[in-house]
Structures are given as C-alpha cells and as structure tokens.
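Could you have a look at this structure, given as structure tokens, before my questions?
Note that one protein chain is taken out, while the other chains of the complex remain in position.
Each chain gets a letter, A, B and C, in the order it is written, and its residues are counted from 1.
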C-alpha cells in the first residue's frame, strides 16, 4: 500500500491509500486508480510527468505460502493488489518450474464488478498476470451474473485472499467460515498518517482491541479481526 | 473586468479580477494572466478546452474621448487593459480615417516591467495593437532604465490612463497633479462578489465615503478618489 | 419531482435555500443573475438604526478553503433601508421570503430597528445578528447568556413577526445559547455566523484585513456549522437555518439531516452566482434519487444510534 497525495496551490488533500498493482524491475510502481469521491477525482487528473506525493510502501501485504495455490476474490478496484500478486506468483512459479521442473502453483482470480462498464481490460490483465479471471457482474452484462462471492467453493485447499468493499468482505468472511477456508482480507478504513502515529485507521481486533490498519494491515488474517455476526 | 474562477474537486477559489485584454468579433474574450499568488498559480494551470467560471463583464472600463489622444501607463500585467484599448482605439481611428480622411488619434503606450524576463512579447503586442510601446525596466535590461512614470511628460493634452501596482498609481497621480494632466486609473482592490453586493472592494472616495471598486470602478477618474498626500 | 415545500414561520417555503446575510446585499444585484423566486428567499445585509460607514480595506481576502471578511456592517441605516431597499423587495419577490438581518450597539438599537420596520411591507421576519459587540456590556451579545436573553425578550415584545436569532459559534456550547433563545421567545435560529480570524501579510508585516481581524466563512467552516446545527437541534425545538460553507446539495443535506429545515448559502455565491439554485436542485435530486416524496421527513433524520465499531 502507498499513500498518494498532492500538494498544489489552493488544494488540500490527505493522501489516499492505494494498493500496489504493478512493480517494474527498475523500482517503479503502478497504482490502479478508480474515481470514487473528491480525492480520487482530483488525483485522476494527474498528467504523465506531473509530480505527486507518494508515501510508502506502507503496512503489510498479502502473505502467500510458497507452493500453496491462491484464490483471489476481487470486488471492483479491489482487483488492484491481485494484479501485482498474480504477476509475482506466476513469475515465481515459472522460476520454480524452470529450476525444479515443478508444476506452477495455481492462481485463481474471481473478479466482480457492478457491470461491464467498470471492467478492467481483460487482455491487459492477462498480459500482466498470465491469469484469466473468472468474471462476475451484478447485471450479468459480462461473465456470470451475480456476486463474485458465488465463485467461492467448498473445501478448496487454496488460500483465499479478498479485497473489495466492506460488505463483500463480510460475505467472504462468512462463506470462508462456513466452508472452512483460510482467508486473508485487505480492509478499507480511513487513514491519515499511514505510518502508525495518529491511530486514525483502527479496525476491531478479535480480542476486542483496536488495531491500526495502516501498520498491522491493511491485510489481516480474517481470524485476527472481529466481524459482525 | 471579468471574474475568473474555478470549481473543481478539492479546490476552493474566489474568482480573481482580470482586465479584458482582447476581444474577438465573435464575442470571445482574452485575458492576460500573470502568476502572482496561489490563485493565479492555480488558474495558470488551466489547459485549452478546460472549463472555468467567468463572471462579467463587470464594472466600468477606461473612458476614452473620441479623437482625443491617449497616453497609457502600464506597470507589469497592468498592460492587459491597454492591449484591448489600444487595439480598439487604432481600429476606431482607422475607421474614422478611412471614412473621414482624418489623421488617426495617437496612442502612446508606456510600458514598464521589473526586467526583461517579465516582458510581454513585443511583436505580438504590435500585431494586436499596431502600437510600439516605449519600454522601461527597473534594471535597464531592455528599454529605458527606470520607472515607467518617467515617461510621463509635461503639459501633454493626451488623456492619461494608468494601470499597475498601487505604488505606481500613487506616483502617476502625483505626477499628473503636478503636470496638470487628466488621469484615469484602474485600481487594485480585493474583491469577493464582483457585482456590488458584499461591499468587500471599497476604495476611499475624494469625499471621504467608501466606493465599491467592482461596480463604480475599477477605473476611476483620479479626482474621484482620495490619495495619500 | 420531489416536493421541497415546508410550512415554516407561518408561511410556505417552496424551497429550503436562502441567500445568506451580507452576501446578497438587499436583493437587486442577484436578481439580475439568478431567478430569486426559484429559491426560498434571502436575508438582507445587516440593518442598523443609523447608517454605518464600515471598515477600511482590505475588507475581504481568501483563506485556505474559505475567506475572511470585515465589512464592518456597512449599511444604509434604517431610514434609507425603508425608503430605498424595502420597496424593491416588496415589488419584485413573490415566492421568495425575506428576513431582515438586524444589528445594534446595544439592545435598544436592535429594538429601534425592529420597531421601525415592523409596520412595513416586503419582508417576513428578522434575523438578529448577535455576533457584534455589546457596547454596554463589553462582550458580544451572542456569547453573553444574560445579554442575549434580555435582547431576545425585548425584541419579542416589539414584534409578532418571525424572530430568528443568528448564533455565533464562538462559544463553549452553542446548545446553551439555542435554549436561551427558545426560552426568551425566539421563533427560530440561524447557525452559524463566521469565526473570528486573522491573516497576516508577512512581507508587509501587517494584517491583510484593514480591520485587523475578520470573520471566516466558506467550505472551511462546513463541519463546524453542521456540528452547531446538530447541537442546537438537540438543545431546543426551534426551526433552524443551517449556514456555513454550503456549496451543493450534499452539503445542504448534511445540515438538513443534522436538524436544519432551511439552509443559507453565502460565500459559495461569490464563486458561482448560481450556487444557491444548484443547492436547491441538488436537494431535489437527493430526494428523487432516494425515492423520498417530501423534505420534511429528512429534517433531523440523522441515524446516530448504535454506531458500530466495525469498518464500513
């Protein structure tokens, strides 16, 4: 996660949190930005070459286990970290496969959007990650009609990773519990400092204590947090 | 004068006053914008085609008398209204001359800048107005070295028009008084509404009353206002 | 299209949006730019018994997210207001309602304005501006519980018209002052007036504003205005006009949900004269988008019970 901000005359903007969606070998990072409110609308106006404030990398990313298949559940722009993760995982398994002759650990990507209009370019997605996503749209305009959570299956051994709007996370947590799946979630909470000083970004821990999502998260093992019942 | 403002996410900007520097036959207007503080820095970032808020035309412009020569004293971006005025005046006298065979009423343009770096493109200026300005720079990097006010001469019959920073206006007012010249000045005062409702833009009148510069000005006959002695 | 009509102060407001005092003069200038009868009305520039000349320039300047002003309550005074300004209001507005903003150096000054105006036509009621120094008491009327109560009672005795008190946010608890107004006989509240502020020109080492200090308004004070409205609403049952930094329908809805039945638009009109009309349209769209037929049910309809600690 990075904080992306702006310092311009006449503008005040707290940095907004963004997942790392892409990384180049020479150290550049790519963020996937979707306009949601005022801040992202302003950030979306950045032109190539313009300067912005970037703070990070911050917090803890998804933790994959070598060799263990992953199943990514992406709601909307929650796709961002999985582009990065899938690219890394396929690259790693390709390396492994090349060196050890092993079969690549599989990456399944469930990707849901409201409708076709919001969909991330599938060709680009495949190019970046080598993965073909299983699509879900609420209106069925592309892929399966319904919520992305409907793609989560029983008793799969793969590590479940979820990123998306909080109601989606709640649904995934419930399903993972029912189906006995290991789950990591990337939570969305407002942030200010991004580095653990302001205590602005807390989420409720399973033990009742508040946990700072900017340093302890944004990715948590689902069992670390308290969820609505 | 127009108020030029912006309404963008994350931005609050009171419209800033700008003189009309150019007008096309099909009703477009051109403003000359120099970056001074935060607001003009933000406005200067407008790209061709982008939308902004334009309120006007507001207030009263310079009042020239048909046939009477004018002598314009421009300090810095105070040049703006004189580009417009000189273009109109030379066009009008050209018309007159064509129809009546009269000699064109003369336009003298004294134009001072801190130094060469700030200078408005002289070729463009001539192209727009047909007038060749008499240049003054404080450091002598181009034109005469010194203040633009040094170009004002005694007993000239031409109507003196001045636009520039307040200290320059004070100097022009003093000189015009000493030299018995008729003078109109465009004053600079902070504005909010621009239409006469907020009383934010007052300047002191000769009779001691406050005068709203957005509706009664920004151009005043120098005798209408109170000046420091 | 949603119905924004509300019966308030004994009349019908077909729109909840008014132009705020001091930002729309006495009406005619904005009438040339926007259809005043499409909004709920306006509050005049402050009127005092005697004319006031106001403060030296600069009287206005921009601040981060807002502006500061120190006009000094420049106004034509009661007599000329009646002779020169009221006739326009009475002749040119049909659906838009007018409140006259009233100021004074002491309570008798306020009373004189109210008494002098009460028999005239062209306005609905008074908005009492208590963010001004009480020459007798040395404090501001709006921050002095006793002075405020006395003032409101005195004015109540002078008029049957709607008497709205405009609260200053410059107090420890705006709710206390809201209750005092209610108990003293006011019919409504306006929340809020500007915050005292100062800007310094560091090159000249002088205050930017001629009066040294001024009042801060605009988007910067929006959360304070919403808070004050919510506090006032919790403290009393008077109808409230929400003011402070409103630029669009969403801003206005914050005030309405916090407890305001009307809202006023000030500084935003300087950026765009259409602001008040856009606020009106934004509120209407909000109702339409949410399938809500009337505005009344949204006033104070904030759900603030049982806020969970869960991320949402």
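We adopt the following convention: a contact is a pair of C-beta atoms (placed from the backbone, for glycine too) under 8 Å apart; a residue touches a chain by one contact, two chains touch by 3 or more.
Note that the structure is predicted; figures quoted are calculated from it, not measured.
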Check the options C:9, C:81, C:110 or C:286 and report the residue that touches the missing chain.
-> C:286
Taking the full complex into account, find the residue in C:19, C:78 or C:216 that is in contact with the omitted chain.
-> C:216
Out of C:6, C:193 or C:254, only one touches the absent chain, namely C:254
Of C:13, C:99 or C:230, the residue touching the omitted chain is C:230
Out of A:68, A:145 or A:190, point to the residue that touches the absent chain in the complete complex.
-> A:190
Sole contact to the chain not displayed, among B:55, B:187 or B:214 = B:187
Tell me, which residues in chain C touch the chain that this view leaves out?
-> 56-57, 63-66, 68, 139-140, 143-144, 170-173, 195-200, 202, 204-207, 210, 212-213, 216, 218-224, 226-227, 230, 245, 250, 253-254, 257-258, 286, 301-304, 307-312
Touch list for chain A against the chain that is not drawn = 5, 7, 12-15, 38-39, 53, 55, 189-204, 209-210
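Here is the rule we go by: only the chains that are shown with their structure count from here on.
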Counting only C-alpha atoms to place each centre, which chain is farthest from chain C?
-> A
When the centre of a chain is set as the mean of its C-alpha atoms, what distance in Å lies between chain B and chain C?
-> 37
For chain A and chain C, let me know how many angstrom lie between their CA-based centres, rounded off.
-> 46
On chain A, where are the residues touching two or more other chains?
-> 12
Multi-partner residues of chain C (each touching 2 or more other chains) | 64-65
